[in-house]
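Please read the structure below before turning to the comments.
One protein chain omitted, others in place.
For reference, chains read A and B in written order, and residue numbers begin at 1 within each chain.
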Amino acid sequence: MSARVTFPNKILPYALILPQLVIVGIFFYWPASQALYQSVLREDPFGLRTTFVGLANFRHVLTQPSYINSLQTTAVFSIAVAFIAMSVALLLAVMADKVIKGKGFYRTMMIWPYAVAPAIAGMVWLFMFNPTMGTFAYMLRSAGYAWDPLLKGDQAMILIIAAAAWKQISYNFLFFVAGLQAIPKTLIEAAAIDGAGETKRFWTIVFPLLAPTTFFLLVINTTYAFFDTFGIIHAVTGGGPGKATETLVYKVYHDGFVNLILGDSAAQSVILMVMVIALTAIQFRYVEKKVHYG
Amino acid sequence: MATVELKDVRKVYGGKVEAVKGVSIDIPDGQMCVLVGPSGCGKSTLLRMIAGLEEITDGTVSIGGQVVNTFGPAERDIAMVFQNYALYPHMKVYDNMAYGLRNRGTPKDEIDRRVREAAGILGLEDFLERKPRELSGGQRQRVAMGRAIVRKPKAFLFDEPLSNLDAKLRGQMRIEIKSLQRSLGVTSVYVTHDQVEAMTLADTLVVMNSGVAEQIDTPLAIYEKPASVFVAGFIGSPAMNLLAGEIAENGRGVKLVGGAYLKPRDTVLPEVGRSVLLGVRPEHLTLVSDANNADFQLKVTTVETLGADTLAHGHPVDGDPKSSELIVRLSGDVQVRHGDVLPLAIDAGKAHMFDAGTGKRI
């Protein structure tokens, strides 16, 4: 009959939703619109005059070698983090699906790094690998390897990738375990009767059926690598050495907050905004699909 | 306790869809009024307007002589039993029943007394500390009743309360509701789509169809003198046979579509040539031993053996198999087979005439 049963009050709902709207308005929409606005303006060096420059800031940003570098860094970083964090988690989840005893123990032991702040994860890894007193740095050097992530860009990159991936394993593990549990056991039994061995079963039955989970995690891990790892980079490398670990988000912060280049920073913000919108759209399309599959 | 009066009550959704088209009902104090009709006929909407859960577009609803149109559900002093019981899942049975009283500020010991009293009546004493999910369907139904009883409201409203129970339990609860309502003497409005429930429970029966009250009367009167084709078809199971035709000349009765003639006894026929629907209930057709006493011969096409009764489907031998199909209720010990021809008589005075155009009783 009638759709949703509701209360007849007319004013009360506004009062209920107001707090959230006020916060959203002041801290989200106003600043976001300012970012959009400033992305088409340029300030002179003394901040006395601003002029409308259209898309000039975007052109400027997108042709900057440092921005291109930062794009590449972000791509390398994100792909590596997503790939490592997901494959390690998948391996562990598949193993956890096999064992009979100790499932709960393994899960508890795997999930808690989720609660470690990314920045702390970074600092802990740096502490283990830092050239002056890190035990692992000491071991690497004893083995004759010239290890110094504070001076060598590629090593710095490896370090932050390791820290970022390490922290994300728990999250991926949980979702892969849930995904594996959702696969009907009869399918796997049928494959076993059809003569498929364990490895073959995994690649021909389990992995394809896990695709929705994998895809979902890919989006989430990319978002994580883009945004949530700011703390790691800020705390561990500060974007350095050189600009070897300067990701897009770090650059927005650095240009806007440290170098105070308003127009460029705003333009970068807007570009990031477009990326977030794309990622969110992909994520929600996925959710819709999942609904269709039941 | 109080009377419930509806006067020209209308409900229009969004300025367009007219769900209830002006219904007036007077329910005397202590009586049970049942609204029955197919789904979408507006009976639930009407009940919800009495409850105050739905705004009244037009007309008035009075409870105990007072117009309550502008009152909220709580101010109307009514209690309602819902189709899915609507028990608060996180509260114990005791608290489910006490909740409405607490909201009214009833003193604690009074609440306790009333809850225990209601639990006693309904046999729920042992379940007061349980949560709804630990109860069976019938027990939940009783809790929903209990929640209504403890309030000692002016009126009970029932919204298809038995439709989620299995057939056996439904029959049992129906009797319980009836005797409970009698003994408490609370004016009640009961909505159902089940005509057996409607017939057995009602003091006053309201048959509704597309937002209109087609007939308001006692169950028996409605059964015996249905006011329209709709009511005739809706009340009674199996449904009344309705045969289209027109009044024939020379007092030959009704000429059915397809050719056969039927002449009901002790029935006043309208003017010759008028298009009518002739209605006869399956139980008002009698098998006669002598073919000369028969009003018509039925050719049997299907037989349903129910045990106590046997239902024979067929058509008059000289009639059209489709347009004059009808059902006969025979005693269970009569042996009938597909293909048999049965001599049948229409019980005296038990035929109904409806105008083919308006569907109204003639």
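In the analysis below, a residue touches a chain if its C-beta (ideal position, glycine included) is under 8 Å from a C-beta of that chain, and two chains touch if they have at least 3 such contacts.
By our rule, contacts and distances are computed from a predicted model.
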item	value
Chain excluded from display, named as in UniProt, from "ABC-type quaternary amine transporter", "sn-glycerol-3-phosphate transport system permease protein UgpE", "Cytochrome c family protein" or "Aspartyl/glutamyl-tRNA(Asn/Gln) amidotransferase subunit B"	"sn-glycerol-3-phosphate transport system permease protein UgpE"
Residue, one of A:Val81, A:Ala137 or A:Ala225, that touches the chain absent here	A:Ala137
Identified contact with the non-displayed chain, of A:Asn9, A:Ser66 or A:Thr204	A:Asn9
In subunit B, positions touching the absent partner	48, 51-53, 72-74, 78-80, 82-91, 99-100, 103-104, 147
Touching residues (missing chain, whole complex) on subunit A	4-7, 9-10, 12-14, 16-17, 19-21, 23-24, 26-32, 34-35, 38, 88, 91-92, 95-100, 102-103, 106-121, 123-128, 130, 132-135, 137-139, 150, 166, 169-171, 174-175, 178, 185, 188-189, 192, 197-198, 201, 216, 220, 227, 230-231, 234-235, 249, 252-253, 256-257, 262, 265-266, 269-270, 272-273, 276-277, 280, 287
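One rule holds for everything that comes next: only the chains that are shown with their structure count from here on.
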item	value
Centre-of-Cα separation between subunit B and subunit A, whole angstrom	62
